[in-house]
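A single protein chain has been omitted from the complex, and every remaining protein chain is retained in its original position.
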Amino acid sequence: MENKILEVKNIVIKFNLRGKILTAVRNSSLDLFKGETLAIVGESGSGKSVFTKSFVGMLDKNGWIDEGEIIYNGKDLAKFKTEKEWLTIRGKKIAMVFQDPMTSLNPLKTIGEQIREVITWHRNTPKDEAKKEAIEILKLVGIDDAEKRYKQYPHEFSGGMRQRVVIATAIACRPEILICDEPTTALDVTIQAQILTLIKDLQKELNMTVIYITHDLGVVANVADRVAVMYAGQIVEYGLSNEIFKNPKHPYTKALLLSLPQLGLRGEELFYIKGTPPNLYKEIKGDAFALRNPHALKIDTMYEPPFFKVSETHYAKTWMLHEKAHDNLIIEKLEHDGKQKKEDNKNKLKKEVLVSLKNVTVKFKLDGKQFKAVEDVSFDIYKGETFSLVGESGSGKTTIGRAIMKIHPISGGEIYFKDKMISKKLKKDEIKRFRQSVQMIFQDPMASLNERAKVDYIVSEGLYNFKLYEDELDRKRKVEEAMEEVGLLKDFLTRFPHEFSGGQRQRIGIARALVMEPEFIIADEPISALDVSIRAQIINLLNKLKEERDLTYLFIAHDLSVVKFISDRIAVIHKGHIVELANSDELFENPLHPYTKSLLSAIPIPDPDLEKNKKILIYDPKVHDYSVDKPKWVEIKKEHFIWANDKEIDEYLSELERSHYDKEID
Amino acid sequence: MKKYIFKRSIQSLITIWIVIFVVFMLLRLMPTSGYFTRDDYLTMTEEMRQAYLKSIGVLDPPLTQFKNFIVNIFNGDLGRSITVYPRLSITTILKEKIGYSAVFGFASIVISMGLGIPMGILMARYKGKIVDNLGTFYSVIVRAVPSLIYLFLFQVWVSKIFDLPMLFYKDRPESWILPAISMSLSSIAWYAIWLRRFMVDEANRDYIKFAQVKGLSESYVMRKHVLRNAFVPIAIGIPSDLLLIISGSLIIENLYSIPGMGGLLIDSIKQMDNNLVQVLVLIYSVLSVLGVFLGDLLIVFIDPRIRLTESED
Amino acid sequence: GCSNNESGGYEDVFYGTFSGEYKTINPYDLSSVTGYTIISNTIDGLVENDKYGMVVPSLAESWTKNEDDTVWTFKLRPDVYWVDSNGQKTEYKVTADDFVEGIRYISDPKNAAKNFRTISSVIKGISDYYYNLADIDEGIDIGMTREEVEKSFEETVGVKALDEYTLEYTLDTSTPYFLSYLVMELFYPVEKEFLNEVGEDFATSKETLLYNGGYYISTWERDKLIVLTKNDYYWDKENITVREINLQKVGDEITGLEMFQRGELTSCSVSAEQLKALDGTEWEKYVNLKEKNTVTFWFTMNYQSKNPEYKTFVNNLNFRKALLHGIDRVKISSLYEPNQPEFFIRNTITPEDTVFDPNGVDYTDYPNLKPYKENNPYDPELAKEYMNKAIEELCSEDGTINGVGRESVDMDRIAKFEVDGKLPVDIVLATTTDPVETKKALLIAEMLKQNLGEENVNVIVGYAATSFQDEVFSPMNFDLVDDSYSFKFADPSANLERLTTDGSLNEGGYTVEEFDKLVEEATAKSDLVERYTIFSEAEKYMLDNVIIIPYMTGGGSYYISKEVPFLTPKGQFGLTKYKMKGSKIQSDPVTVEQYEKLKAQHEEEIEKLFQEGN
Partner (left out) sequence: MDKMYYNGTELPDDLFDEIPLDEQLSEESGYSNYSYWRSTFRTFFKSKLSIFLVIIIVVLSLFSFLYPVFSNVDPQQVTLDMDKWNVNANSQNWFGTDGLGRDIWARTWYGTRNSLLLALVIALIEVGVGSIVGAIWGYVRRIDPLMIELYNIITNIPSTVYLILLSYILEPSFTTIVIALASSGWIVEAKFMRNKVLSLRESEYNIASQCLGTPLKRIVAKNIIPHLVSLIIMEAALTVPYSIGSEVFLGFVGLGLPLDSVTLGNMVNQGRANFMLYPYQMLYPTLVLCIITISFYIVGNKFADASDPKNHV
């Protein structure tokens, strides 16, 4: 590529943390070319943010650039000391957008003012002119009614809109480089897709250079011209988007791609990366990934590999590319396995109803006002199946799970478990039986374990509550068994939760549920807070346990790609209503409800060619006219339910016929 | 919004009622002999004492007394003091005293905001530097050392050093200085410390980092973002502060002989001047409840987030 | 600084202080020096004292009395006007009616006049009138309504306005010392119409009071500042030499001396400790000692104590003698006056230099009392001896107190403890939380322990935190208490009558029939020598039997002042001594030397007066 706009050379970034030095970025280099979109991918803690923050001098106070150069416009930014120097760069030349749109805007200032002040500040534009310009920019990022919106406060905007505002602020001064640090992680898939499109469009329109940071390889395929993969503070592989996706060379890149659930097949183990990422306090010797690489070479543990050239644009930092190394076989092996098992997933559902919700409504009081978080929801969960609940954030998924768990009281309808009504006050022994048979796994492994208790107590908590053991020895045995089952070592029992990584903690959470020997487990987004390389581990574990213990799952997620892989049936929930419910395959083949369609269209595909041509459907609830014709919950096809009014039902029916016809033709 | 104000006022009213009622009933627990000074008690026969008690109405059933009290209040009659200022109407007492406390209270608020806020800003701005350390040192002293001690030493030494009068004289302006300053000593620290704390908290927020990334200079960010936002929680307390200036400071009014409200409550409790105690408790609780209420309202106006949650409903 | 003063360089404002307790200017409800100062300077009574202590006419120009001293008639000074708080003459004149109205005011229990009891047996019918009203207020049916009783005032109560300027008092018994009552505020006049006009607000502010004295209250800021300004319409305005009396409130007495030194005050008191600190400074030469006064300090013993050990002992004369001899009054006095503490001890109940018989003989010099007056009973050895005697009489060999067993004593707020019925005897010494009182109590406790033997007595100091009356006297929660009483009028009965078995000062619950009889006998006598002789016998009885233990006079504190001494009225009781009439304030404090000189001069003049008089 022609002209380098930014040249980063051998950057080492260190932090002083609790008296110890931590190396967050180890000797990473990067070239950025004008007009391109570079994606930096890597899991949490790999150093993406720190690396890019150093380009705008925004490292936290305890961190510093220890070595290396950042050349921009002939100047070495790494040598900048004063705020004044940075002010010539920040916002004007290099702008940055942070991860969380909820917290990036000052809640006490109007949206417009926050954009306007940048323009005024940098260009001394008079106020009204700057205001006009700000409104233009708001329009540019797709905010309708910009004049009115200009005067509103951040809290009057939805998450997606706020993120647009943040981006608008960042581009207000037409910077040359825009760094987007995971700008979509807090957003729902569909909105995420919209923001990605926006960035792409802006980049073209303003001829910016964009660095896009994400932990999700799937997302990258959409935006990036080039991709750099980071692991443990180092860039381990970079190349053109296609090269990375089609021909990954570093074992970590390969493993990441393989473990994407999009590629997995239901009823079969996903590929997963063992172990957990290294921590950066320790000095890393050799290849950081070696400990988790089942095909690691002896040399990996001794020497840090250099970059090997794969093509003019593609380099990878692994000894595997050394001519003496054996070609490894992972990909082939997996593809092979995959093919073999493709048809091997006939489900033998017994159709015995285990959990049943009938017209359940849950209300919350908010500032004295009631609002319905879940309204009139009915479905059955059959014994032995994995039933998934999918929907955007705040749609009421967790609430349904907690209502079943009797954490939130329901204000309407009934919930049955094994034909017994449980949505009323239960007797003591009924409670005991219920708590034993129904367990929950939580979204956030960091928050769901009591930091001040030892793992031993955490796992035994349920046993203690109902005295489910004969003696101390029995309890110990049970706990150890559970730990073993989730693949954790017995030694861990005496440790505290904070000593574990996210994946390990999630497994502790699962062990805690397992000791109770439940029949039914509600898994509330058990993987969404986990690192990419860990997700597959947990999914596999859940699947394994289901097989072995004949468990039934209610699996909650906001992202269809995971769900597709593990679910038997899927319910799509939107704003407290379930809008569609069908068998997994059926739903993917014949989505009817526009919301379901938009969710499906937003699933990232880890293939740049496909992804770049993908069209995202945007769901607009206004398409429904429910003012006269009230919607209802109907079984539109065998085992395919939908929330629609009569008119829509007719439409959906004809749509179904058409697709059936299409298939016939096929 | 209206509904919110309405609800909050009802709630405040209930609190005031309960407080007054509880205090009123507690006061009935006190022995009646406390209505006499030693001299009185000695020179009176038992009959005289009873007659006296009856004449001041403390022998009625408590609920009747409470009713009378409330009825009188609504008629604008706060009653007369019994033992503290025998037979003097309470309205007169308050009229005389509130002025002094209010003037000093107001002066002290002005001084403490005038000094405390800049001090807090400097401390936040130069966190960890000398200014910050000095400010912290000052506030530690003021907050950890019992106020009586430093106020007393301040009075004795400073008046000596600057040759200022040790007592307050209405007609000598220079005698207003020491009490006004002493009264602000601790609130200067209060404003400084909290403003600093809020500013430091604010400065760590994502949107402040984002504002910096936007290329705005540190001082601009400090002024337009950090300071403004940090001032919101400080502002909540201002109505209370303003209303309660009339309550005066016991120690300072005592040390400088300011005839304000400061010691009135303690005196009236010690001398069991029921009427006065009740009125004072009434006033204080109305003011403090009102202060909190106004603080909450103020926040509604300066913090747009709150307005929304209300109007949305 | 004398010389410069003689050329007329006197200051005309008096700067003083007052502390917290001063709350009201109701002339009939006074309880503090400040109150006395204000009222005595703003309102005049019938008579006053001059600078030698002689009774001289004030609003009364002259007076006569009947044969047996029961009817007293006063001729008032004409055309004296009441003035208001602006110093303006009002329409009201001071008339005989105003004096009648004063008596009417204090005789109504509703007005809760302080010290009413002191005069309740002086004026004829006043006591019945008062208690009738009290009964009615309390709801007791006495066969009359309040209105009826009030109407009966003129007939039943012995005070009458014979005409505009003639006033007559009719007394219960022969009262030759009646004039000494008249300097009390209770005999002060109040303008009837004005009183009716202001009603309940009377004397709650400077506007609701009228003045006929040398000054009027021109500023009265509660708890802050009181200013008395010279009354231009005063009948004796030539003698009002200080234009203004300015009293500033101080929260803490601590600051007084400091303020004086900074020139902010005309006069200030000096505590014993301050005195010591002034030693060797330039201020030393200015510190003068106040004359002693008629207040007597004495120990009250509880003869009905809840503490069985003490009760047994206190009813034994030897033990009481041990106490009498075991208390080092000089030491106590030196808490106030370290330089010549001996001067302030007083072992008689009646103050010396106060009551004189027609022959000019001091009552305390009567043979019954003279030995007490002159001898300091403090004698630790004797104390020990008496203590041992008492022990011998009351205890068995092994130190068990006869008839006393293990018991718990509950003097609720003051002390709560167990007695074991063995020596040492527990003694509860009750005191207040006032620092000086506390100090005194601790000192006394130490004395008793040392002088009676730690093996014999154990002193428990109990503190009354809020009200001494409630916590100590009413429930009789004490064994030993130290207290002081002022002497209210010029007759031994002032104290002795109150000390009888049923008297209001018998807080120890003793029974002294013989004493009662003697007092009764004495009061009936109108011949003063005879009367005093019987009183002295009665007093001797109290002292012989150590029923109470007087030990110290009031006064005797130090002060520094710019006010020339011996110029203002002098009086042992009533309000006269607080008058500023004739006062002169020089620009430098009065030195000891100057004081001594003036004192000698003053005494000389008195001597001369006496000789002339006799």
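First chain written, first letter: the chains are A, B and C, and each begins at residue 1.
In this section, a residue touches a chain if its C-beta (ideal position, glycine included) is under 8 Å from a C-beta of that chain, and two chains touch if they have at least 3 such contacts.
This is a predicted model, so every value here is computed, not measured.
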- Contact partners of the omitted chain among those displayed are A, B, C
- Message: Among C:Glu148, C:Glu193, C:Glu273 or C:Glu454, which one touches the chain that has been omitted from the display?
- Response: C:Glu273
- Note on the structure: Touching the hidden chain, out of A:Asn359, A:Asn450 or A:Thr494, is A:Asn450
- Query: Of the listed residues A:Gln152, A:Asn247, A:Thr276 or A:Ser411, which contacts the missing chain in the full complex?
  - Reply: A:Thr276
- Message: Can you tell me which of A:Tyr72, A:Tyr231 or A:Phe442 touches the chain that was removed from the display?
- Response: A:Phe442
- Note on the structure: Residue list for chain C contacting the dropped chain reads 252, 254-255, 257-258, 273-274, 276-277, 328, 331, 334, 338, 412-413, 416, 433, 435, 438-439, 442-443, 445-447, 450, 461, 463, 465-466
- chain A positions in touch with the non-displayed chain are 16-19, 62, 274-279, 281, 291-303, 306, 308-309, 319, 322-326, 402, 405, 407, 431-432, 435, 438-440, 442-444, 447-453, 457, 461-462, 464-466, 488-489, 496, 498-501, 503-504, 509, 512, 516
- Per the touch rule stated above, chain B touches the missing chain via residues 14-16, 18-19, 22-23, 26, 29-31, 140-141, 143-149, 152, 156, 250-251, 254, 263, 265-266, 269-270, 277, 281, 284-285, 288-289
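Note that only the chains that are shown with their structure count from here on.
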- Message: Nearest whole angstrom, what separates the Cα centre of chain B from the Cα centre of chain C?
- Response: 42
- Averaged-CA centre spacing for the pair chain C and chain A, given as whole angstrom: 91
- Quick one: in the complex, what on chain B touches chain A? 7, 205-218, 220, 224-225, 228-229, 232, 302-305, 308-310, 313
- Task: Over in the complex, which chain C residues touch chain B? Could you list them?
- Result: 20, 23-24, 26, 29, 31, 109-110, 112, 114-118, 131, 134-135, 137-139, 200-202, 204-205, 221-225, 248-252, 255, 258-259, 262, 264, 466-470, 474, 504
- Residues on chain B engaged by chain C in the complex (per definition of touch): 31, 33-34, 36-45, 47-48, 50-52, 54-55, 80, 84-89, 92-93, 96-97, 100, 156, 165-167, 169-170, 253-259, 263, 267, 270
